[in-house]
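The next block holds one structure in the form of structure tokens; read it before the comments.
Here the complex is missing one protein chain, while the rest keep their positions.
Residue numbering begins at 1 within each chain, and the chains themselves are lettered A, B and C in the order written.
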Amino acid sequence: VKGPRRTGVRVGLVGSAFMGRAHSFAWANVASVFGEVSRPELVAVCSRDRGRAAELAGRYGWGESEEDWRRLVERADIDLIDVCTPGALHKEISVAALQAGKHVLCEKPLANGLTEAVAMVAAAQEAWEAVGAQAVVGFNVRRFPAIRLAKDVLSGAGTLRHVRASYLQDWLVDPEFPMTWRLDRSQAGSGALGDLASHLIDLAQYITGQQIFEVSSLMQTFVAQRHVAAASSGLSATSGADLGHVTVDDAVAFVSRFADGPVGAFEATRFATGHRNSLRIEVNADDATVGFDIERPNELVVYRPDGGLEGFRCVNVTEGAHAYMQAWWPPGHVLGWDHSFIHQARDLLIGIVEGEKVRPDFADGLQVQRVLDAVERSARAKQWQTVQESEPSYGNHVLND
Amino acid sequence: VKGPRRTGVRVGLVGSAFMGRAHSFAWANVASVFGEVSRPELVAVCSRDRGRAAELAGRYGWGESEEDWRRLVERADIDLIDVCTPGALHKEISVAALQAGKHVLCEKPLANGLTEAVAMVAAAQEAWEAVGAQAVVGFNVRRFPAIRLAKDVLSGAGTLRHVRASYLQDWLVDPEFPMTWRLDRSQAGSGALGDLASHLIDLAQYITGQQIFEVSSLMQTFVAQRHVAAASSGLSATSGADLGHVTVDDAVAFVSRFADGPVGAFEATRFATGHRNSLRIEVNADDATVGFDIERPNELVVYRPDGGLEGFRCVNVTEGAHAYMQAWWPPGHVLGWDHSFIHQARDLLIGIVEGEKVRPDFADGLQVQRVLDAVERSARAKQWQTVQESEPSYGNHVLND
Amino acid sequence: VKGPRRTGVRVGLVGSAFMGRAHSFAWANVASVFGEVSRPELVAVCSRDRGRAAELAGRYGWGESEEDWRRLVERADIDLIDVCTPGALHKEISVAALQAGKHVLCEKPLANGLTEAVAMVAAAQEAWEAVGAQAVVGFNVRRFPAIRLAKDVLSGAGTLRHVRASYLQDWLVDPEFPMTWRLDRSQAGSGALGDLASHLIDLAQYITGQQIFEVSSLMQTFVAQRHVAAASSGLSATSGADLGHVTVDDAVAFVSRFADGPVGAFEATRFATGHRNSLRIEVNADDATVGFDIERPNELVVYRPDGGLEGFRCVNVTEGAHAYMQAWWPPGHVLGWDHSFIHQARDLLIGIVEGEKVRPDFADGLQVQRVLDAVERSARAKQWQTVQESEPSYGNHVLND
Partner (left out) sequence: VKGPRRTGVRVGLVGSAFMGRAHSFAWANVASVFGEVSRPELVAVCSRDRGRAAELAGRYGWGESEEDWRRLVERADIDLIDVCTPGALHKEISVAALQAGKHVLCEKPLANGLTEAVAMVAAAQEAWEAVGAQAVVGFNVRRFPAIRLAKDVLSGAGTLRHVRASYLQDWLVDPEFPMTWRLDRSQAGSGALGDLASHLIDLAQYITGQQIFEVSSLMQTFVAQRHVAAASSGLSATSGADLGHVTVDDAVAFVSRFADGPVGAFEATRFATGHRNSLRIEVNADDATVGFDIERPNELVVYRPDGGLEGFRCVNVTEGAHAYMQAWWPPGHVLGWDHSFIHQARDLLIGIVEGEKVRPDFADGLQVQRVLDAVERSARAKQWQTVQESEPSYGNHVLND
């Protein structure tokens, strides 16, 4: 049985691209920054592209590099499998790892489809009960201090009325930008929906403490054919000669209702000229409004009544009293996007040591998946769709505590 | 037959509340600011509240004050009827005025329902053909120089992809705010939809030059009962003892598709804590993005590629080269919200003199009304609704030229 | 003796250029907007350019137009002389008007030199004592509601530490921009110093309630020769063939100390590329900071401690509770730069009716002039200069009450 441990957690990473690098950065730094955390051991990294795995190993100090993720799952000297692959592999790897009694950190969205996500939750539940294995989904945006503060401000700020959230990028505006795996439904599951809107949905449900229960949506593919990528890295790529069919959405927009009354307006796109990576969310409660923009992640916009001096204020969320910030720099010395992954690693490692379930877990990921599924159904049916009932959750599962 | 005239247009105003005051401010200033315009004659103002009419007359120099709008329509010495009443009266007054051969400026939204709006367009068409009477709807937001610039930037900026627009206010968050006519369907037609979203719809269609053809929406009344207003003025009011039923929407949100491909996300509400009067619109084309916020109306946010130095720029739309600005102050000396009404008066007076149809005319108002109607149908049906086909338009009606 | 009067004040305006137009706009609107004010009578406007005077008269309803300002001062049917000429004429006109028992509103800066300003205060004092004549200097920026709020916030916000203020324009960056009277010391007195920094000095002293007592400065003329203007209007002009010498400063910067401890950093320039008309001021007290930008004049930036949720907030100063705003539109419907002149006219007219001295009066203008003088002396001497002691002030003169 997994239990509290004093030595460092032994990590195996699957994936060596954009997310693989961001997670490596996190594992390498988490114990240096957070003194309360034992240093994880970077045992092995795995990628279908062996050379890239080896390079990442050299960079970040992974002990070994592998081509087949099964090698990692089989190893007894690995405690945690970190899944940074395209969505198509999330289920197979995660379930195998959980069945091998390992903790799993799986990138978002949890899966490419609802069936897979349900299976993953089942495996997670079993592994939790059997060996206390963590099964966490990588919604890193929750880990910004500003998001924690947003949730705090809203609790006790009266009735919630509105959520509006958008995730705008523009890397597909250029029609010469090539096909990559992110534009292929068989690998990515969906486009802007799963990649971008999934963050919005998780954030919205987390901050408000309420689930979305119905949606009406549209999905759009603006450019249907693109040249197949010769090479890609992160969100950049170069084109080859062959044409491929874009099988995912370039953009999605939906209106929605939350469990206890607020209404939501959501939008995600890769065609918003000028927006490199603009994730924004605003929530209006009767007694407060909060707003966040991931391109200025150290700031939280807050509105609260104040006797005639009300106004949207920009809180610099870098004080020692703010979540995670005691470990960093003096006030006003801002963090970057990548620091959120260090926070994620910290929370996960502490949960492992203390034997406490870390959130967002696979059940949270499944709930997001259900919303993604309802959005897809609604876009096809051109009418409102209800978000599927949750499977009986394992443990005493309360949203967002 | 009405034709070009050299002496000032003789105006009769119906309505003495918020809009009546804003229009009075415009009529009083238009010829002082714009040298090319003959000074209109402020013949008479009319209000059910005679005292308020008299007070407004005293303030702005209206020659007489009346209690019954019919008195104005009957007068031979009035050329133009300016309709600033609640929506329930728009049709009756406008049609009567047009049938009397008068020009009409009618506040937005054009009517409380589609049937009324169709009748108003019919009357407008007849009056235009008969005597060249103008029939203009008061979408004043079009008259900001920044909006003109936005339209210019988009023309020739490649394929349009996204429109996102929101009109957020917060004056109903307080449950003690009383019932006023704006919360009564029989007077106002609808709530946030007709009052706020109508501006967004007109702006979006104007800037893009494309009509919305289908929508999926939600409408919400958060607070269903309020104390009846003892007195109200503008958007403020004081409560009386009786309870009344709010019969309009507090908030509306919808996704939509435009004629030639772009998708739209719209939201309007009176429950967005902290937002006093935040009308924002952003349009993404392949080669440019534009953004506008009515609380900073002298600024247009523009993004265009620029060889590695791209960024959202804030254009101070106060140069002599910008629309209307030659008549005002040196660059950087900003205008207010109310100046847009002076511009509206200018455009209308010039159109009257030159015998050219002024836009947005009643047909434009009808097109907005069709979208409002589709939004209402969609909210009820919980599925997408197509915007009704336009009636054969009068003249050679091309959108937004 | 001038005393409270019930009929409208009879105004004569000297000057028909940029400021003449702005003041005309104010006189024309003040009684319409502010019900408590009797409508002023626009008796006559005067300009060396008779045609322009006539045109302005036609536009704004001035009863007559004149070429010689003395005609206005001589008239018995004028109560108030509004001086909108270049600085070189301020003293002569103002003193003559005051000696004729008329109220005077004189544009800023009060004079082109200290001696003139002292003489003007003497005349003002005499006229006040003799007939209760007002002598007001046109620091219109004080009249923005946000500035009033800034002063309120600072009072009771603890010890003041810092004032930083800048007024940045860019209309002289183009070396082809011609000589106008504003670049000629004999007409304008100084350049950025008197035209722009004077606003900053008045504002800083007004908001803080403290006088500047010593300064160290630099003044700079970047472009020493320009083609003489063929024609000019406001801040725009076209070039002729002859070369002229720029005899004023293009830019000025100074550090300073205020009476009770705070330190100040000031800058004014016409060479700040991109800044059309950016007047900004920020004051730091121990318990609050306030910030204002005239290009967003409806907003006041405020910082106050708030139990972990501190941040710079943007107060939308458009509520009925804010200064002047009861007379305007609902919250969030913003005012422009020119509205400040309407407020100025209101305050002056009320003061005339009530027989209460209106501030900033000539003594306030003189205090600013003393600082301007010290700045000029310091730039020449290259060392700190003390601001000259105030002449014994007339009445019980307390700064900024």
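Brief remarks on what is shown
Heads up, the rule we're going with is that a residue touches a chain if its C-beta (ideal position, glycine included) is under 8 Å from a C-beta of that chain, and two chains touch if they have at least 3 such contacts.
Treat the numbers as computed from the prediction; the structure is a model and nothing was measured.
Of the candidate positions C:F271, C:F292 or C:W329, contact with the hidden chain is made by C:F271. Per the touch definition above, the residue from C:F312, C:W328, C:F341 or C:F362 contacting the chain not shown is C:F312.
Of the options C:N112, C:S217 or C:N277, the residue whose C-beta touches the omitted chain is C:S217.
Summary of contacts with the chain left out: across C:V131, C:V173, C:V228 or C:A259, the touching residue is C:V173. When the full complex is taken into account, the listed residue touching the unshown chain is C:F254, out of C:F254, C:Y324 or C:F362. Listed by residue number, the positions of subunit C touching the unshown chain are 159, 161-162, 164, 166, 170, 173, 216-218, 220, 222, 251, 253-257, 261, 263-265, 267, 269, 271-275, 284-289, 303, 310-312, 382-384.
Residues 18, 21-22, 24-25, 28-29, 31-33, 35, 55, 59-61, 169, 171, 234-236, 275-278, 294-298, 316, 318, 320, 328-339 are the ones on subunit A that touch the missing chain.
Residues of subunit B that touch the chain left out of the display are 149, 153, 299-300, 302, 304, 306, 308-316, 319, 321.
One rule holds in what follows: only the chains that are shown with their structure count from here on.
Computed centre separation for the pair subunit B/subunit C is 36 angstrom, with centres defined by C-alpha atoms.
Spacing of subunit A relative to subunit C, judged by their CA centroids, is 55 angstrom.
Counting partner chains per residue, subunit B has residues 275 touching two or more of them.
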